[in-house]
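To start, the structure under review is shown below, and the notes come after it.
All protein chains but one are shown at their positions in the complex.
For clarity, chains are labelled A, B and C in written order, and residue numbers in each chain start from 1.
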Amino acid sequence: MIAVLKPNTTKQQRDNLITWLEGQKVSVHVSEGHDYTVLGLVGDTSKIDIELIESLDIVESVKRVTESFKQCNRKFHPDDTVIDVGGVKIGGGNFCIIAGPCSVESRDQITEIAKGVKESGATLLRGGAFKPRTSPYDFQGLKADGIELLLEAKKITGMPIVTEIMNANHLPLFENVDIIQVGARNMQNFELLKELGKTGKTILLKRGLANTLKELLMSAEYIMSEGNTNIILCERGIRTFETYTRNTLDLSAVPMLHELTHLPVIVDPSHATGAARLVKPMALAAAGAGADGLMIEVHNDPIHALCDGAQSITPAQFKEIAEKVNRIREVMGQ
Amino acid sequence: MIAVLKPNTTKQQRDNLITWLEGQKVSVHVSEGHDYTVLGLVGDTSKIDIELIESLDIVESVKRVTESFKQCNRKFHPDDTVIDVGGVKIGGGNFCIIAGPCSVESRDQITEIAKGVKESGATLLRGGAFKPRTSPYDFQGLKADGIELLLEAKKITGMPIVTEIMNANHLPLFENVDIIQVGARNMQNFELLKELGKTGKTILLKRGLANTLKELLMSAEYIMSEGNTNIILCERGIRTFETYTRNTLDLSAVPMLHELTHLPVIVDPSHATGAARLVKPMALAAAGAGADGLMIEVHNDPIHALCDGAQSITPAQFKEIAEKVNRIREVMGQ
Amino acid sequence: MIAVLKPNTTKQQRDNLITWLEGQKVSVHVSEGHDYTVLGLVGDTSKIDIELIESLDIVESVKRVTESFKQCNRKFHPDDTVIDVGGVKIGGGNFCIIAGPCSVESRDQITEIAKGVKESGATLLRGGAFKPRTSPYDFQGLKADGIELLLEAKKITGMPIVTEIMNANHLPLFENVDIIQVGARNMQNFELLKELGKTGKTILLKRGLANTLKELLMSAEYIMSEGNTNIILCERGIRTFETYTRNTLDLSAVPMLHELTHLPVIVDPSHATGAARLVKPMALAAAGAGADGLMIEVHNDPIHALCDGAQSITPAQFKEIAEKVNRIREVMGQ
Partner (left out) sequence: MIAVLKPNTTKQQRDNLITWLEGQKVSVHVSEGHDYTVLGLVGDTSKIDIELIESLDIVESVKRVTESFKQCNRKFHPDDTVIDVGGVKIGGGNFCIIAGPCSVESRDQITEIAKGVKESGATLLRGGAFKPRTSPYDFQGLKADGIELLLEAKKITGMPIVTEIMNANHLPLFENVDIIQVGARNMQNFELLKELGKTGKTILLKRGLANTLKELLMSAEYIMSEGNTNIILCERGIRTFETYTRNTLDLSAVPMLHELTHLPVIVDPSHATGAARLVKPMALAAAGAGADGLMIEVHNDPIHALCDGAQSITPAQFKEIAEKVNRIREVMGQ
């Protein structure tokens, strides 16, 4: 950790700070420049509260030189993590396509979509059972029944399933779920992350709406620090001032995360854009950016059929996307 | 709810949508303009998924005319909510000052600060026992022991106490806590909100870092929908592009929330700015904006004494702030 | 235009507003719902100040049903605009690659890079002569001399050139420049846009750092309203909270703009990311998103050679990008 002191710091102030820091069991190297003094802190700086140091009047800035994320850091684990979920490999050059409806609505609905997307190239089935909604008065999902229906669709199609958790107390319901999703609003629900870290489940961790990549990695680190290293990161759009799209898909997150971490990184173009007609171009773009997979909403419910187009795409559109994505991946591999 | 259809919608598409909407048990009034058709939906529209309707290709925009927050809405409850916490009244013209350290560190620390702030005008004592930290390797608070120490300080000074909860399973530890705080990162942890709604405790709900006022009110609504109406809203700074301050304190939230809701609204200038020297001007500004109270970090720990200035202010500075705030409130009341 | 009135609006207030609106030469259709009244305004509503109406206490919301951008609107001009710049076609399925250094530094530098990028697949040459800098003390470009050197490189290579303007009074210097760039900070310099609208030059209009797509289109409309329809839009990254990348490239802008406007849309991955190693994945992603072209910084200056990697890429890296982009475009075309 490096702390730059302000030009007008007195020797007494500097020495007081150094004494305090040494009391925190780190050793301090002082380098004096013309206008500034740099303190280099060596030792276990993880206990030092960087915000406290930064808030001192004599401190210009503080910087951790070693990143605060360790276990998910590519520097310490140069090889890609490859996760095996019911026989489907994710990461390390393996491309996964997760598809399914926004919410599980009925046995027929989930089974029919599951068959459709499997045929068209999907390798995993998604479907919401517990739904985080801004309003307490909105539909909150079929809950335990939704998970039961997903498990039935898994049995019929053989596809591993992905569904979201909102409360660690629900974990027993997720016993046969293959991938447990943590939604954007719970990305910094640290208590939930720690509980998931104690399971051996694969966790799909979505980036929060206004969170940085570093915060996403620190949340992955919460899970890993409890012993669970099976984590898939998911870029699903961030909040910006743009209103034509629901959120703004940050595709530069893909190569940037690949540089910072060994964990697989997938992209959800459906939630990011909120518009079916933007799913195809953004899915192809995600492939071009080097994503390890896609998570796409596919529907067969009546309002879509009636009204021709909504946030979900049809199985036929999904098939075309899956084919083109695979061909773009071929171009990139050469 | 009003849905505006796009100019090129066919009669068939329009009729399909109306049929579907009527199937959702709402009646539909059609008004045709030159370029557009407006559908007015009447009845219980709370079950209608506004995002689904918006995502339809034929729909230009959808707007709820009746706000989705009900119980916290001033329209339906014109009088200010006044909460009594251990004899201290909050809201409805009563001004509260919550003060104390960022974290509870030791018996001596919390007791000494508690005495100091009480003498200087504070009416409630704050102190962090469970600390949400971006990194799993950072200090997470004294937890249960921290709450014990707060309760001792309460016994000595008679001040009601405020401290943060991160996990509904910890609720038994909060039995004697007067106000339970929900931090910014948990503002949309809906499962936690619902559990707190089942208690009779006063909840201090902080606005999330990138959340809108409407989302804050919807989160209050989650608590109220379970039966608990003792809620204090807290503006504590939002994330913006500015870097000189840690966050940006949105003081227009105060009069805007007063217009929208009957719940009390307080302001936390310490976390918003991250700098002790900005606490005084922003506390006075909050008073000018009409806040119902303040939450201020006050310290007595060595690093501050050593280094003269940090995110917390001293008891002496706190005293001056409390006095000026009261005099500004007098000016406003006249 | 549609105005929704608040539920508690009195008949007198409503009639006053209608009278005022009719005085503005629009006719008003009233539709009354249970809780709300909708006013449909018909006629030339372009003179109505939407912000003024919105700010009235009795108005819930106002919405223009017909978009305020007209000449760049795809609804009124369904076919793609194709611009011919010195024999190079842009838009309508023609893909252009603009390459060159950030700043023109010397005759040798610009000539050498120009030859290199032409050989590797670039169709247009870029180079900064007038440089907008946040600080008045930073290098502001070679100005008129820079343009001279670009024109020499154009003569030698035959490539049309692109360079930025900051002041309409400099227009005489741009007489032989093929494409005049308007930078992000000047996107809403309406006086400059109007002057460029009076020329017949092709204008490359970059999106502002925190501007919406609608604002970008309104700025294009400023140019078009003066008679110049040769406009290329450029997505170059927006300001977000992320700090690992300089800006956040918003690739969903590409298909969204294609839907809204007939103007060509290109992408600048170099400025968006600020890191050479991210240029390739984001260039391929832009191709996948359906961009009409790319604008890429390519260098040959010593600090890059010395230090191995910076915001610009080398001619060799550029060549690989150009080849893969072309192959992705083939996949998409099928």
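Points to keep in mind about this one:
Basically, a contact is a pair of C-beta atoms (placed from the backbone, for glycine too) under 8 Å apart; a residue touches a chain by one contact, two chains touch by 3 or more.
For clarity, every value in this text was computed on a predicted model and none was experimentally measured.
Of the listed residues B:2, B:39 or B:260, the one in contact with the hidden chain in the full complex is B:260. Residue-wise, the contact with the chain that is not shown comes from C:311, picked out of C:123, C:230, C:248 or C:311. For the chain missing from the display, the contacting residue among C:232, C:275 or C:328 is C:275, taking the whole complex into account.
As for the chain not pictured, it touches chain B at residues 210-214, 238, 240-245, 248-256, 259-260, 272-273, 277-278, 281-282, 284-290, 324, 327-328, 331-332.
Residues of chain A that touch the chain left out of the display are 2, 4, 7, 29, 31, 33-36, 38, 40, 42, 60-61, 63, 65-66, 210, 239, 241.
Mapped onto chain C, contacts with the missing chain fall at residues 13, 16-17, 19-20, 46-47, 49, 51-52, 54-58, 68-70, 132-139, 166-167, 169, 185-186, 188-191, 194, 209-210, 215, 218, 221-222, 225, 239, 246, 274-277, 302-303, 306-311.
Basically, only the chains that are shown with their structure count from here on.
Chain centres here are Cα averages; for chain B and chain C they lie 39 Å apart. Centre-to-centre spacing of chain A and chain B amounts to 26 Å, using the average Cα coordinate of each chain. Averaging C-alpha coordinates per chain places the centre of chain A 31 Å away from that of chain C. Contacts with at least two other chains are made by residues 210, 241 of chain C.
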